[in-house]
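Missing here: one protein chain of the complex. Every other protein chain is in place.
The first chain written gets the first letter, and so on, giving A, B and C; residue counts start at 1 in each chain.
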Amino acid sequence: MRLIGARLTTVEPGRCVIELPVRDDLTQQHGFVHGGVVGMIADSAGGYAGFTLMPADASVLTVEFKINMLAPAAGDMLVATGEILKPGRTLSIVRADVVALQGERQTRVATMQQTLMVMHGVADEKI
Amino acid sequence: MRLIGARLTTVEPGRCVIELPVRDDLTQQHGFVHGGVVGMIADSAGGYAGFTLMPADASVLTVEFKINMLAPAAGDMLVATGEILKPGRTLSIVRADVVALQGERQTRVATMQQTLMVMHGVADEKI
Amino acid sequence: MRLIGARLTTVEPGRCVIELPVRDDLTQQHGFVHGGVVGMIADSAGGYAGFTLMPADASVLTVEFKINMLAPAAGDMLVATGEILKPGRTLSIVRADVVALQGERQTRVATMQQTLMVMHGVADEKI
Partner (left out) sequence: MRLIGARLTTVEPGRCVIELPVRDDLTQQHGFVHGGVVGMIADSAGGYAGFTLMPADASVLTVEFKINMLAPAAGDMLVATGEILKPGRTLSIVRADVVALQGERQTRVATMQQTLMVMHGVADEKI
């Protein structure tokens, strides 16, 4: 996440927001942010959202995610918001949406559905 | 893709291979390559595989993808192979697998199923 | 849908509700409604929701869907609600949620993300 310059701006129980200022080296041939980068911040926002509801001695693992690209990721900033749909003892199901901000304009660019695994006894540094 | 140092090593009709030498700045807290980076090379390998069977005046767009993480992405090199399952006039369905190489050992780390859209009349530079 | 006894109870622009009274022959060995049946009403609710915003001369085709099972589908009635996230000229992206009702209790049992294709010039009977 450091690599692409993303920052965690909100972390609260079951919810997490990641902001990514758009840089030239994150865009592809048409000037839009690369789909893989959009996937990366969605995956991270979902993972952190799930992590907030896991026990202190647990870490989080992405089992799988599915992402639909809804519009080209054009703008000055991307904002990914992850929200937990169902926390569980072993698995948590999460959703994340990514919007692009350009001045006043806000466009939803992607939506993701994700399954996380709770790794008990393998504590991650809490955020 | 330049950002992470990935390179396209094979492009043939309906198939594409991308190699990613593992660098420290691509790994997360446990020393494995970040899931988002794995998703990025899978998405790209799938997209290029689909692109090889599209007409000369068309470009490719990722509609959606779904990726399962099968094992931690640990190793010296990740190799993503995209293969087209069904080319179409408007949509193409693609699969990609990612393996990690460590010396002689090869581990499948992820598998992806993807839907691509053929954008007619919006030519991309052919690879 | 007739086969399983599902009925379309709400159809409005971009939204559709399907109700399924639970019958013994829809349940599996543990007494819960079969996951495939849950998938079927979610797929249908999503498809109809997308269809409501398509032109009169078009029909709808499911490109793909991804469904997470959130809880066992136990109850007297299942209700699937499809809502369009992004209508498009060629593709529409839809979400559907399935809840189980047992007396006063309501449990979310599944959530689905779906891609639909608009088939222009192949009219379906409008609902």
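Everything that follows uses one rule, which is that a residue touches a chain if its C-beta (ideal position, glycine included) is under 8 Å from a C-beta of that chain, and two chains touch if they have at least 3 such contacts.
All figures in this text were calculated on a predicted structure; none of them were measured in a lab.
J.: Thinking of the complex as a whole, which visible chains are touched by the chain that is not shown?
T.: A, B, C
J.: Touching the left-out chain: which of B:Arg7, B:His30, B:Arg89 or B:Arg108?
T.: B:Arg108
J.: Any idea which of C:Ala49, C:Ile67 or C:Val118 touches the chain not displayed?
T.: C:Ile67
J.: Of the residues in chain C, which ones touch the absent chain?
T.: These residues touch the chain not displayed: 1-4, 25-26, 29, 34-37, 39-41, 43-44, 47, 61-69, 124-125.
J.: Residue-wise, where is chain A in contact with the chain that is not depicted?
T.: That gives, for chain A, the contact residues 63-64, 66, 90-91, 115, 117.
J.: Touching the missing chain, which residues of chain B?
T.: The list for chain B reads 66, 68, 70-71, 85-86, 93, 95, 108, 111, 113, 115.
Convention: only the chains that are shown with their structure count from here on.
J.: Which chain is most central here if centres come from C-alpha coordinates alone?
T.: It is chain A that sits nearest the middle.
J.: Can you check how far apart chain A and chain C are, centre to centre, with Cα atoms defining each centre and the answer in Å?
T.: Spacing between the chain centres: roughly 27 Å.
J.: Would you kindly tell me how far, in whole Å, the mean C-alpha position of chain B lies from that of chain A?
T.: Chain A and chain B have C-alpha centres separated by 20 Å.
J.: For chain B, which residues are shared contacts with two or more other chains?
T.: Correct list: 63-64, 66.
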